[in-house]
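Have a look at this one before I ask anything.
Missing here is one protein chain; the remaining ones are kept as they sit in the complex.
Letters A, B, C and D mark the chains as written, and numbering starts fresh at 1 in each.
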Amino acid sequence: MQEIQKARLPQLWEYLAKKAPLYLPQQEDGVINFAPWQEGARVKLESLNTVLPPKSIVFPQWETYLHFTQKARELKLTPTKEPEGSYILFGVRPCDVAGITVLDRVFLQDPVDVFYESRRRCTIISLACNEPDISCFCSAFGLEPGFAPAADIMLWDGDKFLLWQSLTEKGETLTHSLTDLLEVPTPAETESVQCLRETAATVQEQKWGLDGVKERAKDMFNAPIWDSLYRRCLGCGICTYLCPTCHCFDIGDFSRGERGERFRCWDSCMYKDFTLMASGENPRPTQKERVRQRFMHKLSYFPAQHGLYGCVGCGRCVRKCPVNIDITQVIKEAGGSISCA
Amino acid sequence: MSVAAKTQDFEPLIVAFCCNWCSYAGADLAGTGRMSYPANIRVIRVPCSSRVSPNFILRAFQRGADGVVVAGCHPGDCHYVSGNYHARRRFSMLRRFLEFVGIEAERLEVHWISASEGSRFAQVMQDITDKIRVLGPNRKLRDSR
Amino acid sequence: MRRIGVFICWCGTNIAATVDIETVIKEAREMPGVVYAGDNKYMCSETGQTQIKGTIVQQKLDRVVIASCSPRMHELTFRKTAAAAGLNPYLVEIANVREHCSWVHKDKDAATVKAVALIRTAVAKAALDTGLEPQEFVVTRRALVIGGGIAGIQAALDIAEAGYAVDLVERTPSIGGRMAQLDKTFPTLDCSACILTPKMVDAAAHPNINLLTYSEVEEVEGYVGNFEVTIRQKARSVDAAKCTGCGLCFEKCPSKVKSEFDEGLALRKAIYVPFPQAVPNIPVIDRDHCRWFSKKKCGVCKKVCPASAVDFEQSDVLIKQKYGAIVVATGFDLIGFEIFGEFGYGKHPDIITSMEFERLVNASGPGGGKLLKPSNQQPPKNVVFVHCVGSRDKSRGKPYCSKICCMYTAKHAVLLKEKHPEAQAYVFYIDVRTAGKDFEEFHRRAVEEYAAVYLRGLVGKVFPSGDKLLVNGVDTLSNQAVEIEADLVVLAAALTPRHDAEGLARMLGIGSDAHNFFVEAHPKLRPVESHTAGLFLAGTCQGPRDIPETVAQAGAAAAKAIALLNKETLLSDPCVSAVDESLCTGCLACLKVCPYKAISDKPLTEKVHGRQRRRLVAEVNKALCQGCGACSAACRPGAMNLLGFSNEQLLAEVDAICL
Amino acid sequence: MLKHPLFPQVAVVERISRETADIKTFSVAALKGGVPFNFMPGQCAMLSVPAVGEALFSITSAPAQADFLEFSIKKTGAVTDCLHGIEEGCQIAIRGPYGNGFPVAQLKGRDLLFIGGGIGLAPLRSLINYCLVHRGDYGNIHIVYGARSAADLMQRKELYENWPASPATSVYLTVDTGQEGWDGHVGFVPQYVEELGFSPQNSIALTCGPPIMIKYVLAGLERLGFQPEQIHTTLEMRMKCGVGKCGRCNIGGKYVCRNGPVFNFAELKKLPAEY
Partner (left out) sequence: MKEIMQKMRAEAARVLSSGEVDLVLGWEKGDLWWQSYPVFIENEKKAELLTWDLFCVPNLAKYLLEEIWHKKRVALFFKGCDALGFNQLMQDKRVDREKAFIFAVPCSGLVDPQKVERAGLHQGLLRVERLGDELTFVYKDREKKTAAPWFYYDKCLTCRYPNPVVFDFMLGEPVPVNPRERFTAVKELEGQNVDARFQYWQRQFSRCIRCFACRNVCPACSCRECIFDLTSPRWLGKATELSENQFYHITRAFHMAGRCVDCGECARVCPVQIPLTSLNRKLIKDIDELYGPYDAGVDPQKVPPLVTFNPGDPAAFLESKGV
C-alpha cells in the first residue's frame, strides 16, 4: 500500500501522460467524461460516474477496421492498423471496471476481437467510491463500491491523499516507476482503507438481495410488467449508449468514389430498426419487445450465455432516462429484494 | 490560427446548384458568349431553386466543397411561379444559421441570375471563386475520412 | 452494377480544342458502372446518333451519358436517339461539357479535369435514373376564352372554325370590349364598329361558340387538357329566350345611371343594353340601380315587356365546365389619374381621357358624335393632347410605353379637324413612335394635312380660367415655356391590365409581371403561351398593343389552343413528384409550397399490429405537377421525391461532383 | 498484424445463374481459386459489396464442391439488389463460415424429409447434396419443395434430374397456384406434406421457408406424429456479425450465430417466441 498527496496529482498525471496516453475524467461545458490528459485539463476525480462510461475508450463508439478500393471489377481490402493499447485509464469507478470485465466476456471470447484485445492492454487505475449515489446499486450484483478486483491499481480517497494499491503485475510495474511520487502511508492510513470500503458499502442506501433473480428473470418473458413499462419509452439510445456493459454494434460502410472504409459502431437494441431484416420482417416489432430485450438481456440472457449479470449497477440509465425507466423496478419485479439502509 | 487555414496553390471546389430555366440557361449563355470564369465552378442542374434542400448543401460541404452557390430566377420571374420565393426564405435562414454554427457565410452564396445574364453569371462565379480562395479550404464541415 | 455507356462529343473543335478527349475517355471507362466510353466528332449528327444506337444494342447499355453541349440544346435529341434503340428516354443524362466547360475555360488541363468531373456526376446520376413513362390522358375538346373583346372574339372564332366548341366569357352584358368603344381606327381611319360588329355577330351566330356574357370566371382547377372551370353567370333579370330586343323596357325605365360604355359621359337606364350594336341584344337589369330591386317599387319594364321576358326572380347560375385549353384575353384599363393632379382631371369636365374623346367623337356616343365640349356643348377650338400620361413615368406611373397613344392621338388630331375644321390641335409629346405599317405616313398627315402642332415637352399644369383651360407646358425644342388657352384637354392615359388581373393570374396559376400584365412563357419564342401548359394569352392583358397585333396574337393563341385540342390525348411530363406513402407523415408541408395545387391529401387505411389505422398521406396529381421539386425540398422525411431529380440522384451528383 | 474477426477476404464471383425472376445463384471462389473456406451444410457466410454493406447467406453448395461456394440470393434489400446487379468476374468480400450447420452425425441412418419453400431450399440443398454424396449413411430421402408458381422453383435441374435419379430419393413439387403448363401438384407446402403423409418412424424433418410456411409445416408434422426433436430448421436470417458479439441475433438466451442457426423445434419451444 502506498499513497499520493492530492497536491502532487498533477505531477503524477504529467508523468504518466509522458509514458502513455492518459485518460481521466474531465469536465467540458459542465459534462464530465474520460478524455486524454493535457496541460491545464479540468480533471474531476470527485464526481462519481462520468457521463459516458470508459467503455467509450476500450470500445469506441465507432472505429474503422478496413479500407477498401474498388476499381472496375477489382476489390482491394486493407486492414486498419490495430489500435494502440498502452494507455492508462485513471479514476475508473469500480462499477465501470466491472463493466469492462463484462465486455471482456463478449469481445475476448472466440473469435477474439483483436482491436478490443489490444485496447484492453491498457492499465486501469480505479478509484473507490466513498459515498455512492442514491441511484447506485452495484452491490446488488455482488460488486463493492470500495473495491475493483479487476483493476490494475486501486485508489482510495483519503481526503488529502489517495491511497494506492497495485493489484496486478502490470499495476505493480507502474507503481514501481513512480517511487518519486508515491509515499508510504502510516499504518493508520493503511487501515483506513478497510473503513472506507465498509462505509461505502454501508452508505449505498439500498440493500439488494438478488437471489434467484437470474432464474426468475428467465421466466419473465411473458410478465405483465412489459405491457406497461415500454409505453413511456421514447426509444432513444441513452440507456444503452451510457451503459458500461452494452456492446451491441452495427457495421457500416463509408465511401468516396472508389475508396472507402468499413467501420463498426455502437447500435442500440432500443432503436426500432435494430433487428429489422432486409425482408422487412422484424422479430421485435414494437417497443415492448425492445424494452423487454434490454432488461432480459441484462438479467437473464447474458447470465445464461456468460454466467454473470449484464448490469453493474452504475445507475447511469436510472439517472439519465428522460422518462425514468428504472431497471431496479424490473429487478424488483424479478424478485429482487430491497431494503433501505 | 484560423480553422480555415490558407493553403498555397489552393484550388477551391465550388458546387453551383442552378435552376434549369434561369441560372442554368444563364450559364449556357455565358458559354455561348465565351465568357470565361474559373473552372473551380461545377454546376448541378436542378429544375428550380426551390428543389435545393439544405441537405444537399451540407452534403457538398461534407464531401469536400469549399463553397456552394444556389442560383435561381429573379424574384417574380420564377418559371414555377413562386419557387424562388420559398428558396429565398430557406437560404436566408440557412446562411445565417451556418454562420451561427461557425461557418463563414461567404461559403454559401445565393444569387438570382436570369437566362439573359450570361456575363453576370460569369462575373458572379469569378467573384465567388476569388472570395473562397481568400477564405481557404473548408475544413469545418468536411468529413475527415 | 449498371451498364452505362458514355459518349463524348468533340463538337468539332468546340469541345475537343479545350478538353482532352482521350483522357476523358480513359477516365470515363474507370467510372463505376461504365462499360463503354467512346467519342464522335459530332454526336448529334447522323453518324453520332447511329453510334449511340448501335452501342446501346451491342453493349446492352442500360443507361446513357452524353458529354456534349447543354441539355437545353440536345437532351431531347438524345432521348429520342435512345428511344429509337429501345432504351427508355429517361435513362439518358447529359454532361454539359461545352457551355459549362470548354467554352468558358481556357486552360486545357483544368477544363479536362472539370469535364471528367461533370461526366462522373452525370454517370452517378444516370446510374440512379429510372425509366419513366409519360402518362396519357384524354383532352377535353372544348376551349374557354376569357374576355369578349376583339382578342377574345377573334380567338373564339378561330377555334370554333377549327371545329371545337368554345365558351366565350364576358364580364359585361355585351361582347365587343374596348374596340366597340372606339370611333375610328388608325392608320386607316375605318370605322371601328363597322369592322367589329360583323365579328360580334359571327361569334354569336357560330354554332361552336357559346356566349356567356354578364359572366365571370370564379374558380379554375385542373390542368392542361382538363381544366375544370366554374363560371358565374350573373342574373340578367331578363329571360334571353323570350326577349325580342324591342327596347321598350329601357325606353320606359325611369332610373338613369352613368353609362360605363360612354365612359360616364352619357346616361343609361337601370335596364339597358350597353350600346345599340350590343351582342347579345338583350337588356340586363342593373340591380344596384333598379327601383324594383332597391325599393320593391316600379316594375315598369316588366309591365311593358310584350314578351314577358323580364324576370326579377332570376338568380346567378354557376356553370361548371371542363376545358382542354383556355385563352386569356381580359384586355386593359386606363391608369387611374388620382396621382396626376397637375392635369386637373376630374376637376373640369373639359379635361378628358383619350377614351372619352373616342366616345365624344363617335356617332353613337353622347352628343351624336358632334364632338362638343362636355361643359357647355360648344365646339372646341383649341384642343391640347397630352402624350404619356402615366406611361414612361418611372416615378409616379408606369415605366413602360403604352405603345398606341402616339398613333391614336394623331388620329384624334385628324378627327378633330374633320369635325371642326377651324379647330387647332396641340400635341405635347416626349417622342413620337410610329413603328408600324403606314404609321409614320399617318402621323405626317396629321401634322402636314391636319396642321396638328406637335410640341416636344411636358405639360406642367392645366387649370381652368373662365370657360377656358390654361395649359402650361414647355417646348423643349425651342426651350420655351408654352401657355395654351385650350377648350379641351385630352389625356393619353397609360394602359394597364384590368384592375383585377392579379387575382385572375393567381386563380389561373399563371405568372404576372410587376405591373400585373400576364407573363408569356418566353418573350421571343413562346409569346402567346403562359408558363402554365394549356393557358394562352391574347391581347392587351399581356402588354400594350394595337388592334392588328391583338388580332394576330389572338389568332396565334387560337392556333396553339387548336393544336392542343386536336390531340385526343396528351402525354404528361413524367418528371413529376411521387410520394412514398410508407414515409409520408401527412403533414402536408408539400401542399403548402406547391404552386400548382397539384398536391392533395388522401386517407389511407393500413394494418398496424393487427388493427386498422387510418392516416393521411399526400397525393400528387401527375398532370397538374410541373416538376419544380419545391415539395421534395420541403418534405422532411424525404417521402416526396421528384422523379428525374430525386433525392438519391442529387445526393449521388453531389458526392460525385465533389470527388 | 492480427486479423480482425470482421475482416473479410476478397473473392471472385465466377458464375451467376438466374434461378427465378428474383433469385440468382452465385458461385464464389477465393482469389487464388477453390473455396474461400471449408464448411459444413447449414453454415453461412457474410457477403459484402463495399460501399453498400454486408448480408448473410446460407451456403447452398455442398462441401464436396471444392471449386467454389454457391449462394442462392433473393432480391430483398440494398445488398441483394446490388449483388443482383454485378457481373461474372466481379470481386466481392466474404467472411465465414458462421453457425453450426446441420447435425449431420445425428442424421446418420435416418430417413430424411426435406421441406422447403421458395428461397428456403438454399440451405437445405447443401445438406441434400451432402447426403447424396454420402448416400449410404442415410435412409430414404424425401424432398418436398414448393414455390408460388412454377417459374419460382429454383435449382430446377437438380429438382427434376439429379435428385430423383439418386437411389431412394424422391422429390415432390408443388406450386401455390396452378397455371397453364403445370401438371404437377397445386397447393401449399404444409398441406402437401400432410397429404403425402410421411412416417415419423426413424425420420428427421428439415425445413426452411417463409415463417408462415414453417408455422403450418410444424403443425402438420406434429399431426403426422413427428416429435419436436425430429424437426430442424435454420434461422440464419437473424444473424448480423456472425461472431456472437453484435448483440442482434439472440432469441432469449441463445445466439443464432453461436448456438444456431440450425435448431430443432424442441429447442425453439424453450425459447421466447421472438423468431
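As a working rule, a contact is a pair of C-beta atoms (placed from the backbone, for glycine too) under 8 Å apart; a residue touches a chain by one contact, two chains touch by 3 or more.
Worth saying up front: this structure is predicted, and the values here are computed from it rather than measured.
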>> For a quick check of understanding: of B:24, B:37, B:91 or B:121, which residue touches the chain that isn't displayed?
In response: B:91
> Which subunit A residues touch the hidden chain?
Replying inline: 28-31, 33, 51-52, 61-62, 131, 133-135, 228, 231-232, 234-238, 241-242, 250, 252, 254, 263, 265-268, 271-273, 318, 320, 322-326, 328-329
>> Need a quick check: the contact residues on subunit C for the chain that isn't drawn.
In response: 582-589, 592-593, 601, 608, 611, 613-616, 634, 636-638, 647-648, 651
> What residue numbers in subunit B mark contact with the hidden partner chain?
Replying inline: 2-4, 54-55, 58-59, 61-62, 75-76, 82, 85-86, 88-106, 108-110, 140-145
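Here is the rule we go by: only the chains that are shown with their structure count from here on.
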> By C-alpha centroid distance to the whole-protein centroid, which chain wins?
Replying inline: B
>> On a C-alpha centroid basis, what's the spacing between subunit B and subunit D, in Å?
In response: 53
> Once you find the CA centre of subunit B and the CA centre of subunit C, what distance in Å lies between them?
Replying inline: 33
>> So the centre of each chain is just the mean of its C-alpha atoms; given that, what is the distance between subunit A and subunit D in Å?
In response: 39
>> Multi-chain contacts only, two chains or more: what residues does subunit A have there?
In response: 70, 256
>> Quick check on subunit C: which residues sit in contact with 2+ other chains?
In response: 655, 659
> What are all the chain pairs that meet the touch criterion?
Replying inline: A-B, A-C, A-D, B-C, C-D
>> Could you list, by residue number, the parts of subunit A that touch subunit C in their complex?
In response: 70-72, 256-258, 285-286
>> Quick check on the complex: what are the subunit D residues that touch subunit C?
In response: 82, 85-87, 90
> Where on subunit A is subunit B touching in the complex?
Replying inline: 64, 254, 256, 261
